[in-house]
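Before I ask anything, let me first share the structure, which is written out below as structure tokens.
Excluded from the complex is one protein chain; the other protein chains are retained at their positions.
Right after this comes subunit A.
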């Protein structure tokens, strides 16, 4: 209950600061030494929140479907792509982390490339992956590949750290039980890695959303919220509230994914909840 209230309070605060800036800010934006440091506050750049809400209720084009339905549809499409990318990226990340933990040589050989992979600009990669669409896989799957490409990295790095986290005495204890690598992994390393895994998954969730939205744009895939933002932004001069409806959808999508990831954590981290130490 308190969490719900605090989330609502956060939303209220965000809405209030939007309207407050709109009321107090310079409609032409604040320009310092020829650089605009604060954005324009006029209705064209920052429509009122109620205008955006009204626009959500209105039709997309004259006589068309209402905007909120279109945005919702697009969000669901992107959510599906994000989920696929997140799942695939996480699995790849987990396997890479386990392989790097198991074989030092794999860690030494692979880790630099794992890090390097994230420095390759997406715009350079996207056309290559987009080319797979239609032949190797459906178009939406190419977007999921891009999302996975961004999502696997935090999981691989965080999980490797987590798998290496058990103390030497824990590892020795498992050795004394004649447990091999696999059983040590399952009984000791995996549970010990969970506190490292969950923050990594949250990063991966955010990365997957960004990957899906950007991936849709750079592969030109239709149907998702990323594409919708681009389409609506073309109408920004005549219908400024419209593009914000799509952005609102993208923001809600991000929140939804973040929330879903933290739900994963609840049943598995029970031992962290109580902290009171019994001294007897």
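Convention: a residue touches a chain if its C-beta (ideal position, glycine included) is under 8 Å from a C-beta of that chain, and two chains touch if they have at least 3 such contacts; residues count from 1.
The rule we apply is simple: contacts and distances are computed from a predicted model.
A.B. asks: Which listed name, "Sulfurtransferase complex subunit TusB", "YdbS-like PH domain-containing protein", "Nitrite/sulfite reductase" or "ABC transporter ATP-binding protein", is the one UniProt assigns to the chain that has been left out?
C.D. replies: Hidden chain identified via UniProt as "ABC transporter ATP-binding protein".
A.B. asks: Per the definition of touch given earlier, which of A:125, A:179 or A:264 contacts the omitted chain?
C.D. replies: That would be A:179, which touches the missing chain.
A.B. asks: Decide which residue listed in A:17, A:30 or A:167 touches the omitted chain of the complex.
C.D. replies: Selected residue, touching the omitted chain: A:167.
A.B. asks: Who touches the missing chain here, A:53, A:125 or A:194?
C.D. replies: Touching the chain that is not displayed is residue A:194.
A.B. asks: Tell me where the left-out chain touches subunit A, residue by residue.
C.D. replies: 167, 169-170, 172-173, 175-179, 183, 187-188, 191-192, 194, 271-272, 274-280
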